[in-house]
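== chain A ==
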Amino acid sequence: MLALTLSQLTDQLVNGITLGMLYILVALGLNVILGLMGVINFSHGAFFMIGAYLMYQFAPMVGFWPAIGIAALLVGVLGMVFESALIRPLYRRIPEYTLLLTFGTALIFAQLVRWKWGDDAVRVATPDYLANPITIAGVDFPVYRDIFLVAVTVVVLTLVWLLINKTNVGIIIRAGTRDAEMVKILGIDMPLMFTLVFGIGSLMAGLAGALAAPIYAIQPNLASQWIVLTFVIVIVGGIGSFWGAIAGGLLIGILSSFMSLLWPPAVDLTGYVLMGVILLIRPRGLFGVEGVFE
Partner candidate 1 sequence: MSRVLLHPLVWTAIVFAVLPFVAGANPFTGTGGFVDIATQMLIFALFASGFNLLLGHVGELSFGHAMFFAIGAYVTALDVKGYSFDLFGHTWTHVADNNMLVALVLALVAVLVLSVLLGRLIIPRSSGVYYSMITLAFAQVVFFIAFTWSDLTGGEDGLQSIPRPVMPGFDPAFFHDALHFYTFTAVVVFIGLALVYWLTVSPFGSVLHAIRENKVRARFLGYDVNKFRVNAFVLSALFPAVAGWLWTYFQQAINPDASSVGYSGNIVMMSMLGGVQTFFGPILGSIVYWELQNNISQLTKYWEAWIGAVFVVFVLLSPRGIMGVIENVRTRGIGRTTR
Partner candidate 2 sequence: MADVFRTEHLTRRFSGFTAVNDVSLAIPEGGVRTIIGPNGAGKTTFFNLLSGALPPSEGKIFFRDHDVTALEPYRRARLGIARSFQITNIFGKLTVEENVRLGVQAVLDGTANFFFPLRDAATIRTTTDRILEDIGLGNVRRAQAENLSHGDQRRLEIGLVLASDPPVLLLDEPLAGMSPAETHATVELIKRISPGRTILLVEHDIDVIMQISTSITVFQTGTVLASGTPAEIRANETVQRAYLGELALP
């Protein structure tokens, strides 16, 4: 253990950050919906998985870059249809019902994916020009993973932050969740806004899945693996919190990476241990505030 070199440490740090980027995207997608609408989507992991599969489906057909866009957009549209058909009827009930329904749909999605693409894992190849590393200051950075992923995530985060804080959308949604009647009187179509927000959150999950496709083995278990992981990140960072998703995602990404040097079998356990610690010392999460998206 003491034989760790600086290069190994930086490797893992970078590794952790880039891993964290994916975590952030998925967690933020969930938090956008959870924080603005108070709705919890158990099928969020399934949307991630579908994004990855769509990438697998389309990349050979239209090329790497367009496939990412198509996958993300399709999942966004799926989210909107899903919300208006199945989630909207449940708004008047307690949130547990949405959790239950989206659990049921997660089962359906997993089987649909099996039916269409089979049980075995599939892979997406990174295009050649992205596969080779760039060397900066003597350290190798795989271009796709470290540079491209980080760049895309930062762009998306900025866009989402702008959307929530600098446009009316965030204010309207938050107001609408608190006082639907009033907002309706002001002439705003709340159902449409809700559908849009749900679409944005789902798009982020699909995008994360598409981006993750070259890195992970794509198989039907992805949905349940990632939904639990997303929950843990959100618990650590704080429910509904913008910065919480970022903090949680990065923390877990980086800590897991380091854990792979220290005690590899426990890598997957890192997030849960962190969650346990957070529950003990700060139960609402690092940036969590009851019911407000910050």
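By our rule, contacts are C-beta pairs under 8 Å (C-beta built on N, C-alpha and C of every residue); 3 or more make two chains touch, one makes a residue touch a chain; residues count from 1.
For anyone wondering why these and not others, all candidates are chains of the complex that A comes from, given by their letters.
Here the structure is a predicted model, which is why all the values come from computation and not from measurement.
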| item | value |
| --- | --- |
| In-complex contact of chain A, chosen from 1 or 2 | 1 |
| Chain A - residues contacting candidate 1, complex | 40, 86, 89-90, 93-97, 99-101, 103-108, 110-112, 114-115, 224, 227-228, 231-232, 234-235, 239, 265, 268-269, 272, 275-276, 279-280, 283 |
